[in-house]
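Step one of this worksheet: look at the structure below.
Every protein chain of the complex appears in place save one, which is left out.
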Amino acid sequence: MTSSSPDLSLQIGSLQMKNPVMTASGTFGYGVEYAELFDMSKLGAVVIKAATMKPRVGNPPPRIAETPAGMLNAIGLQNPGADAVISEKLPQLAEYDVPVIVNLSGESVDEYVQLAEKFSACGQVDALELNISCPNVEHGMDFGTRPELTAELVGKVRAASDLPLITKLSPNVTDITEIAVAAVDAGSDALSVINTLLGISIDVERRRPLLGNVTGGLSGPAIKPVALRCVWQVYEQVDVPIIGVGGIMNTRDALEFIMAGASAVAVGTATFVNPTASVEIVAGLQQYFAEHDLPDLGALVGAAHP
Amino acid sequence: MTSSSPDLSLQIGSLQMKNPVMTASGTFGYGVEYAELFDMSKLGAVVIKAATMKPRVGNPPPRIAETPAGMLNAIGLQNPGADAVISEKLPQLAEYDVPVIVNLSGESVDEYVQLAEKFSACGQVDALELNISCPNVEHGMDFGTRPELTAELVGKVRAASDLPLITKLSPNVTDITEIAVAAVDAGSDALSVINTLLGISIDVERRRPLLGNVTGGLSGPAIKPVALRCVWQVYEQVDVPIIGVGGIMNTRDALEFIMAGASAVAVGTATFVNPTASVEIVAGLQQYFAEHDLPDLGALVGAAHP
Amino acid sequence: MVSVECELLSNEEDAPGHYVMALAAPEIAAEAQPGQFVHLRTPRTFDPLLRRPFSIMLADKVHGHLRLLAQVVGRGTEILVNTPVGAKLEVLGPLGTGFPLPTGDGDVLMVAGGVGVAPLISLADALRGFEHPAYIRGLFGAADEDMLVCWIEFAGRCDEFYVTTEDGSAGERGLITEALAQQLDRGQAAVAYTCGPVAMMAAVAQMCGDADVPCYCSLEQRMGCGIGACLGCVIAAADGGYLRVCKDGPVFATDRLDWEAILSDQQ
Partner (left out) sequence: MVSVECELLSNEEDAPGHYVMALAAPEIAAEAQPGQFVHLRTPRTFDPLLRRPFSIMLADKVHGHLRLLAQVVGRGTEILVNTPVGAKLEVLGPLGTGFPLPTGDGDVLMVAGGVGVAPLISLADALRGFEHPAYIRGLFGAADEDMLVCWIEFAGRCDEFYVTTEDGSAGERGLITEALAQQLDRGQAAVAYTCGPVAMMAAVAQMCGDADVPCYCSLEQRMGCGIGACLGCVIAAADGGYLRVCKDGPVFATDRLDWEAILSDQQ
């Protein structure tokens, strides 16, 4: 046990984070919802819900189904559209001393580029996360399942914005490293690994799919082993920071991801189960690093690799 | 409530099953292990552990890791080899009035063909299940992730054996329906959907992967939504019977799979949690079909599709 | 809104499969408005994973207690009602937008179906506390006598009280909507509040709309976060979009909702 204060800070391009714990897009709204419960400035960064060019009403309910140690969601990217996000949502977040990352979802390369330009110009966000892996809208996963499309998309967005660029990968592919390498080669500064697994739940009483959208994205502890495997594989192929996402419920899970190769972690479904999970993980990591005399984050990233 | 006795029988090529409940390969050994606990002849079929041409010692321990609502395994196809399976294991099973399906795992097309010939010639098995989706051996998944390889393999095995042929698909692919269609077009009589998801668990104390083999196959309730989604997708593309596998713990889960499009179900990890799960599901289905006045299995298969 | 660990003070079966549970939750009781709810975590393990929402049936601000009414319908509620007295539960609340209090004169109608009585009890309790208490006419419908959960608590807070059961085992035989029709015919209602099965609330909404009586209902939907962040709990709005049950509701003016869509999403 030591009283030294380990350095958990982390840099992704120009994005400076005081610690590696972020929120996962779509599970933290626009941040303000949780402001009553804890001090957001304790987090490394806040990732807000996916923004699209036009407002989207989203999918019909039910949008949520519980599954063993997991949940399915099919929100369908409901959001008020980029302009409203910029004018109404981001100003509220500006009050807090925490970097803001916006998750972008386009229907074409052009739309992604326009979104990147809009959010870069607004001066209110610190990084962009490209959502090329949304399972809940038509063609949502196309850019994330074909390496040549990934490369084209990332390259064009890269050219259109100076903000740090994070690409969020889908686990619903044969070889996630192919997509990871394509994204990094095209200029992605970091990778979020992973988005949800595609799943279905059947309502036995009504004899039809439980979700209004039929399929949904599986998240929560159930998918942790798959997310860890993806982080592990990607870590062996790329040199940019990996943000581990998928079933992280507590400090121990966050440590598993860091040891598997993640430089940061994003907390999603856990926030529904325990609204203060993310800040508890910040404190837990600080304690672990101090107790184990680890000077900085880098000392543990990828430690489980041979 | 009615006292009629619904017809739960099912035919896959020449394989006649009295009900749609089978065991999942690798979770039921060679059948005899469970004979003390229940009457195996109550099952629709027994699928035995994967057989390879040569004996295999399997992977180093630990081979099992528990995960939230799931488990990882990395057995590595330990088995005494085809000849010993035929001479030592199958004769013990012959005592029971239940069809026997052997799960085959080869390292090349030729080896699969030889395995198929050996088991067809031995006269002790009722169907072959091609394991083209084992995540726990090198190249184990190759045949299950590339449609052209799937087609070649299934075609050659088809030509080499008259036994009903079941192909077992991997969920670790971008588009499972591509592989499903390739297998059916090449002559597969049925499809098992799905094998395990590729996962990792990290031992935080030792800072290394928990499993001796690093990666393992994720099974159990955690993967049920993914398995249901795969069955759903495959059902919409092929016309052969689908055997639903993945996280089936009880009658309700089995009904979910049948409604999603499965004509049969295989019970795997559930047997570890509750050794009599499979026979309980046989009884549970019988009761459900009777109570809901469903004349036969076909009346419910795919019922959740629009 | 706070996230706290609360001791379970008591847990009693009121009707078959229905439990009244008291929690020590002073911060939540102090803030709670009628019609708000709490989001409860049942076990510490991850199966079942999500929290479960329950209306606040009574917020005893003096003693800092909450009373909930829980009906066993699945695994989560099964675990919940088997929680031993003295155990701690993780509680997030108070959540959502509750009932707007009546503004004008005239009587207040409350139409409860089954376990839907819970938020109406909290509302009636608040109205009783006014300097000039509103005149409350309570209507309670259930399948049979056994399902008239917490009827004493409800009746005791109403000035007039009517019961219908489908099998006639208590009160009038029939549906609660028949009793409502009679009440609306009297023409003295300023506002109506309802909570119960969706089909019942849809009928109540329709009847009040026809009678020009403003009507508020408390809805249910599967929830992720419970605080407005995940957009998981939406319900179809009359204007074509969706409203969040957890934040914009659970109480809605019935004319803001698209009842046709709501009923068809349920099928």
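In this document, chain identifiers A, B and C correspond to the written order of the chains, with residue numbering beginning at 1 in each.
Everything below uses one rule, namely that contacts are C-beta pairs under 8 Å (C-beta built on N, C-alpha and C of every residue); 3 or more make two chains touch, one makes a residue touch a chain.
All of these numbers come straight from a predicted model, not from anything done at the bench.
The chain that is not displayed touches the following shown chains in the complete assembly: A, B, C. Interface note for the absent chain: among B:20, B:220 or B:284, the touching residue is B:220. Among B:215, B:233 or B:269, only B:269 touches the chain left out of the display.
Those residues of chain B that touch the chain absent from the view are 26-30, 33-34, 36-37, 49, 57-58, 60-71, 73, 75, 78, 206, 212, 220-222, 249, 269, 271-276.
The omitted chain makes contact with chain A at the following residues, 68-69, 221.
Against the chain not shown here, chain C presents residues 43, 45-48, 75, 79.
Convention: only the chains that are shown with their structure count from here on.
Removal of chain C in thought leaves the touching network of the remaining chains intact as one piece.
With B-C and A-C as the two chain pairs, more C-beta contacts join A-C.
Centre to centre, using the average C-alpha position, chain B and chain C are separated by 47 Å. For chain B, residues touching at least two other chains, in rising order: 68-69, 221. Shared interface positions of chain C, defined as residues touching 2 or more other chains, are 46-47.
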